[in-house]
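Yeah, one chain of the complex is gone here, protein chain that is, but the others are all in their spots.
Chain lettering (A and B) follows the sequence in which the chains are written, and residue indices restart at 1 in each chain.
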Amino acid sequence: MGSIITLTTDFGLSDGYVAAMKGVIYSINPEATVVDVSHVVQPQNILQAAFILSTAYSYFPKYTVHLVIVDPGVGTDRRAIILKTPQAQFVAPDNGVLSYILDTYASQLLPDSTRVKLGPDLKAYAITRSEYWRHPVSKTFHGRDILAPVAARLSLGMPALSLGDNIDTVTALPLLRPKHEAHQITGHILHIDTYGNLITNFKESDLSGSAQSSNIIFKNCIIDGIRPVYAEGTGAFALFGSSGYLEIAMANSSAAAYFQAKVGEEIIIRLKSKSIGGFPIDGGK
Amino acid sequence: MGSIITLTTDFGLSDGYVAAMKGVIYSINPEATVVDVSHVVQPQNILQAAFILSTAYSYFPKYTVHLVIVDPGVGTDRRAIILKTPQAQFVAPDNGVLSYILDTYASQLLPDSTRVKLGPDLKAYAITRSEYWRHPVSKTFHGRDILAPVAARLSLGMPALSLGDNIDTVTALPLLRPKHEAHQITGHILHIDTYGNLITNFKESDLSGSAQSSNIIFKNCIIDGIRPVYAEGTGAFALFGSSGYLEIAMANSSAAAYFQAKVGEEIIIRLKSKSIGGFPIDGGK
Partner (left out) sequence: MGSIITLTTDFGLSDGYVAAMKGVIYSINPEATVVDVSHVVQPQNILQAAFILSTAYSYFPKYTVHLVIVDPGVGTDRRAIILKTPQAQFVAPDNGVLSYILDTYASQLLPDSTRVKLGPDLKAYAITRSEYWRHPVSKTFHGRDILAPVAARLSLGMPALSLGDNIDTVTALPLLRPKHEAHQITGHILHIDTYGNLITNFKESDLSGSAQSSNIIFKNCIIDGIRPVYAEGTGAFALFGSSGYLEIAMANSSAAAYFQAKVGEEIIIRLKSKSIGGFPIDGGK
């Protein structure tokens, strides 16, 4: 039934908040295996948590429960949800923190562009059954009092339908997609990792054929081509990282520091086959 | 019997010290579940560790063993102790790191104002039985060689009396209390959390009746009133946090950074019902 529970939060490491949640989990399921994904998500950065989770969850055993708490709307009328995929179970506020998970499955974006109608592989539940929560419920820490107890009960095999009500739409934040044009593809930095690698939203499928040998341009610099491994790069170079995204890296150094890069900045791939004559490089920004 | 052991230390995350303690624990009790509370307590900040522990321990199953190592006096003649409450077991140097736990129970402050005589719900033991320690004992790391083995044996169900000798007084550092006067109550910042929220020592019981609608003053600023949840605050505002303390928060930002706040600084609650005519705001410091 899956007795692992992972935690992804913006609680930091210097307070007792994470431990309080773990105490609640172990009080309900003493046999749970609790695994930290990250607790140093930037405060209230929903999309960063969504991205980090998306790079880790699929390596866990089937039906693992992933508890995600980045929750600036705690205590308001935002819903808390359970999302079930064929691979995993998620417990989170319904604020978009599962956007990358939802994006993996065929779901239909609703006209308001912040909600999706769930595809056939997904089931979602609004968490409503308060008899399974910890009481009294703090208005400022639903992670401890509502979501951790729900995750612990899921890990014991309790059906999601006992914990809430079936729903067919959930919140999904718009994700940046590479924009394909005649002469170039425009992407963005999704994440900057510990090493200062700039993880972009280009996937290998975006760079078919000739594009692989095309120029990658960031902040007016031409990035040296795509290398197979970090050790073969010199200066600033690109490679496909372990989650399948194109990364900009810097040999023995931090690309983020060198470029003073920020999440959300644009990266351009100039398609070489179309470039005739002079190759302008002033369009990197 | 309680097979969870929590760890609260100032060891940081970049050395092998925490892992060495865990290795010792698992060598004695391979079935223990070891949970980190925090390892980034400021070096030698006994009261900070005491506060963090106090916000987390009560959520763990009954009889959980809480091991706390902030120990500037390691190797001197300061005692190491086991403290048992109806809820939990603590293993720590006898230096005040359990002050908030002791404060929860009816205990009698001794005239020297740094020691308490234990109330009826508490039992304490000086750790003396060296046959249960790891040898040779390092003079600089009793956490690894004395306290971790003792915590591991407690988690196996060994009676505290086998590990040490009953004592009836233990060290408690003086805790800051709100000071009630005719026109105001003066409190202090106990802790600054990851989000930059300023956690004060005001509890709801300090702010009965009219006080709830009174002005909160910090560094000459009037803090916007008490909100029920973070999402309803604008600018600097107050709310009761998940551990029951009044917090000063800042909408979408860090109150600590905005106010350049420090632990120990004063916060004033002006009682509105007494305020007639002009409302002076120059007394915030």
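Just so we're on the same page, a residue touches a chain if its C-beta (ideal position, glycine included) is under 8 Å from a C-beta of that chain, and two chains touch if they have at least 3 such contacts.
Not measured: the values here are computed from a predicted model.
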Contacting the left-out chain in the complete assembly, out of B:20, B:156 or B:175: B:20
Touching residue (missing chain; options B:74, B:116 or B:255): B:74
Touch list for chain A against the chain that is not drawn: 3-4, 6, 13, 33, 35-41, 52-61, 64, 191, 193-195, 228-232, 239-242, 252, 254
Those residues of chain B which, in the complete complex, touch the missing chain: 10-24, 26-27, 30, 34, 43-44, 72-76, 138-141, 144
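Following the convention adopted for this analysis, only the chains that are shown with their structure count from here on.
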Mean-CA-position distance for chain B and chain A (Å): 34
